[in-house]
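One structure is given below, represented as structure tokens, and several questions about it will come after.
Left out: one protein chain. Kept in place: all the others.
All chains are identified by letter, namely A, B and C, in their written order; residue positions are counted from 1 within each chain.
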Amino acid sequence: MTRIAILGATGYTAVELIKILLRHPGAQIVALTSRQEGNPHVAMIHPSLSGRLDLCLENMGPAEVAARAECVFSCLPHGVTASLVPHLLAAGCRVVDFSADYRLNSPEVFAQWYGEKHADPDRLGHVVYGLPELFREDIPDAPLVANPGCYPTSAILALAPLLKAGLVEPTDIIIDSKSGVSGAGRTPKLTTLYTECNESISAYNIGRHRHTPEIEQILGTAAGAPVEVIFTPHLVPMDRGILTTAYARPIGPLTEEKLLDVFREFYADEPFVRVVNHLPGTKDSVGTNFCDVTARIVRDRVLAISCLDNLVKGASGAAVQNFNLMYGHPETTAL
Amino acid sequence: MTRIAILGATGYTAVELIKILLRHPGAQIVALTSRQEGNPHVAMIHPSLSGRLDLCLENMGPAEVAARAECVFSCLPHGVTASLVPHLLAAGCRVVDFSADYRLNSPEVFAQWYGEKHADPDRLGHVVYGLPELFREDIPDAPLVANPGCYPTSAILALAPLLKAGLVEPTDIIIDSKSGVSGAGRTPKLTTLYTECNESISAYNIGRHRHTPEIEQILGTAAGAPVEVIFTPHLVPMDRGILTTAYARPIGPLTEEKLLDVFREFYADEPFVRVVNHLPGTKDSVGTNFCDVTARIVRDRVLAISCLDNLVKGASGAAVQNFNLMYGHPETTAL
Amino acid sequence: MTRIAILGATGYTAVELIKILLRHPGAQIVALTSRQEGNPHVAMIHPSLSGRLDLCLENMGPAEVAARAECVFSCLPHGVTASLVPHLLAAGCRVVDFSADYRLNSPEVFAQWYGEKHADPDRLGHVVYGLPELFREDIPDAPLVANPGCYPTSAILALAPLLKAGLVEPTDIIIDSKSGVSGAGRTPKLTTLYTECNESISAYNIGRHRHTPEIEQILGTAAGAPVEVIFTPHLVPMDRGILTTAYARPIGPLTEEKLLDVFREFYADEPFVRVVNHLPGTKDSVGTNFCDVTARIVRDRVLAISCLDNLVKGASGAAVQNFNLMYGHPETTAL
Partner (left out) sequence: MTRIAILGATGYTAVELIKILLRHPGAQIVALTSRQEGNPHVAMIHPSLSGRLDLCLENMGPAEVAARAECVFSCLPHGVTASLVPHLLAAGCRVVDFSADYRLNSPEVFAQWYGEKHADPDRLGHVVYGLPELFREDIPDAPLVANPGCYPTSAILALAPLLKAGLVEPTDIIIDSKSGVSGAGRTPKLTTLYTECNESISAYNIGRHRHTPEIEQILGTAAGAPVEVIFTPHLVPMDRGILTTAYARPIGPLTEEKLLDVFREFYADEPFVRVVNHLPGTKDSVGTNFCDVTARIVRDRVLAISCLDNLVKGASGAAVQNFNLMYGHPETTAL
């Protein structure tokens, strides 16, 4: 039974994580942190947890956390995370980090996209990117795992097999992604009010969404060559789910059957990637840790399509998948 | 052409009002006020108005407003409204007030429900309640019209004909109302985030919603006797619309046909109340100034049902209906 | 490991049931039936089951079903169910029936509300109503369990403790319920098209919804006296969830604290009923087998409020809860 702390427990990834861990036979949640005043009971913050977890949210520093927990899931924002993680690691905790702080290899790229200096630059380049489908073997022994972003997971699982197999051009890739609103977090903002989002779809952060360098870095690893993408995120009026429609230019002749075969082979042993023949909807995988992928060819262009739940396979489900690998549980436990 | 100012122009009732007035041949919007810094163009605040109205939001006092406009629609919150209205009236403006400040007759009742002393108590009891279906003859000459609340309009139009005709008990009334989220306003709050409201329905403010005394006062006028209601509002995952399901106890034998006849007679000359035989959905009246009403009898209990758009017949449409009566336009102009 | 057949496997209760049973250590799904032509793979009908269950839907008679399965979950419509169940029972199967065929005690009441003669009238009055919170002790040995309707579960769990304790009048009860659209099933109809339901709420079947006699019968058992209710169902634009707002007249003086104490005592040992102090939203229990209940007093009237997921606690979760009791598993297994 691993003692677990969750940092930043007021948001949507945290409550999703708690629900998954509550059915995990090898995990015991022992601490939840937040800067909320008055140490509110978790059921005050997340009414859906009423009667399911009897813990209060506490404002704790890394030493207190480390005194209580062996494994830390950090749902804190980027920036603040990198100022805490070194202390947690030094105190002997293992960490699964939901923020972007440890996903990029280069402090310069981080500074360019996130607009601030990295607080723990020397560690960059030495942290495993927690996408088991690409980096499974590095996860079991990792003290720190950078849990992937939701859009990157959806884009990478759709494109990595094709780039790895050399089937598509690495620098002519368009990623048109559509996400439910929970991806925007739980902090009240005008743009995520019900009455602003509902019955509307819009693109946002075109050309400057911070998941872009993460997608390019990991796809570059898969391709063995620099990858350049145009990434266009859209906000869709639904709670959860990401659909990615990616467009890539084939190298040489290709058929849909060949594409699907490449997918099937690449994901043959993967418990959470389903290669499907039909065009999936996000609803098919919402609430699960599955990612559905398929492919089409139109006018000599490859379309790779993926669907996943941004809070599960795109965040908390992936985190527990990493936890399972880190602590020797069957990879599908609780998922 | 009446020169019009709209106070508190950042919210949903204001933008709905602007859209209605833009198609009104007798209205010219000359001022929009807000405390937003930097005098933003209205299209920055309401992108749907791009290319439709070339005005900026300005932080103006009542004297400035009165210097520019003849008629003022105030979309400000209760409390602040009553501190401005006397100045506007003194300066010769006529005012349609969307807040609750002038709806109640009694400063004591106001203080009890709104938790604060009224700033202009002497005027209470002398302001017309701007529901033309009940008080049409008082509106044309009114310097100040208290525009009804959205829930009260829906409850009153469903029940007033029955109370006036003495068909139901005035002190055994249950009003179970269901509203879209726009009724909660445009200020970012956790409870009105997309991801909190979507795919969920809940009751709120049971027994203490501030529209209760307003409903009771106006229904009391209709009944000619004190009215007591149990009012239960619910938040429904949709932008607009209120459905009210009211339960009342009949006095003497009643049939559904009799009920519908009473409705049809009461609303015979009303342009915006539709007495229907079927069970209406809120979608039938959304985007219009209509209120649909019907009635049923179940086990010797009367069910009166109404549907309307909380932003139109429940707010801005009603305000323009009042404006039409005040300025001698056909009552349906622009509606 | 119990071999399970699911009859009528194309609908929403069936797919929800399959997902629950897939994580049940003591259940093995061995047959799915449907009248669909061509024996389609279950993943063709329910894409969310891709890669999770490798079975085809087959058009099977009761003898074939009984040859393969020990326990049958029937998701068939009323009427047809009662013509099959006797054969299944005679062949030794135990049956959990999702239809209304075995919920009522009286063939006359059935005929009155369902408009047809009952096909198996002698069994009525001898079938356990599968609501463990009221009839737990009768379930373990039952060959046939009538799984409760979704609205009845929500109404009964809100009101039974109060009626049993004699705190409210049994014949002055109003049940105003609001349900997500999945309750209307998966057969294409104009009224359940996305564009008809979305952004709209409406009442339907006022005074003649078939769940009315079921509610009255079970509440009557709890009250030990005839119960009469006015039941008003509403369709809400969301997938799942039922919120019931029930109004009852107290017998003698009552406080909210007393009401909540009665709830807490009644449900003290119940794993799936949560007595909460706050006003619950349906989202808090969606996707779970929980029912959240609370109560308020307004103007000497009791308001009892409940929330549940109509497909889980209102259907398939309850069915598995019954299965657990029937086959000696811990009651919360897989839930």
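Here is the rule we go by: a contact is a pair of C-beta atoms (placed from the backbone, for glycine too) under 8 Å apart; a residue touches a chain by one contact, two chains touch by 3 or more.
This structure is a prediction, so every number in the text was calculated from the model and none was measured.
Although one chain is not drawn, the whole complex shows that of A:K178, A:R274 or A:H329 it is A:K178 that touches it.
Residue-wise, the contact with the chain that is not shown comes from A:L243, picked out of A:C71, A:A184 or A:L243. Counting over the whole complex, chain C has residues 12, 181-182, 184, 186, 188-190, 192-199, 237-239 touching the chain that is not drawn. Interface residues of chain B with the unshown chain, by the touch rule above, are 47-48, 50-51, 199, 274, 276, 278, 280-281, 283-285, 287-288, 290, 292.
Contacts to the hidden chain, counted on chain A, fall at residues 174, 176, 178, 180, 196, 198-204, 206-207, 228, 230, 232, 234, 236-241, 243, 245, 247, 279-284, 286, 296-299, 301, 303, 305, 307.
The working rule: only the chains that are shown with their structure count from here on.
Taking the CA centroid of chain A as reference, the farthest chain centroid is that of B.
Chain-level centrality, scored on Cα centres against the all-protein Cα centre, points to C. Computed from the mean C-alpha positions, the centre of chain B lies at a distance of 39 Å from the centre of chain C. In whole angstrom, the spacing between the mean C-alpha positions of chain A and chain C is 36.
Within chain B, the positions touching two or more other chains are listed as 196, 198-199, 237-239.
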